[in-house]
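With one protein chain removed, the remaining protein chains of the complex are shown where they sit.
For chain A:
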């Protein structure tokens, strides 16, 4: 058996060798995004787990925790859960997606429109 010294939770977080690129001016922002994205992922995990519980309750009436781990979605359920994850990702990624839209179509500041409307 593994001796007590092997802490798999700590080992799972090991850093890959090689200097990490800096994407933001402030290194704190790198850490904040990494925490935020981990939480975004975990919320998706919770939603999928809740969906599993709902589906099992609907079909069986009562469940055990081992039912959750052995749950295998059929083709339709797999698609519905994929669509659910997709919808969730689109919702949380609204900001970055809107950055793309701003790149497609640059717009004048609303202040300029305000000036314009005064005159027409």
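Criterion: a residue touches a chain if its C-beta (ideal position, glycine included) is under 8 Å from a C-beta of that chain, and two chains touch if they have at least 3 such contacts; residues count from 1.
Here is the rule we use: contacts and distances are computed from a predicted model.
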From "Ubiquinone/menaquinone biosynthesis C-methylase UbiE", "sn-glycerol-3-phosphate-binding periplasmic protein UgpB", "Fe-S cluster assembly ATPase SufC" or "Carbohydrate ABC transporter permease", the hidden chain's UniProt protein name: "Ubiquinone/menaquinone biosynthesis C-methylase UbiE"
Touching residues on chain A - with respect to the absent chain: 1-2, 6, 8-9, 11-18, 20-21, 23-24, 30, 33-34, 37-38, 41, 44-45, 48-49, 52, 68-69, 71-73, 75-76, 78-86, 89-90, 93, 96-97, 99-100, 103-104, 106
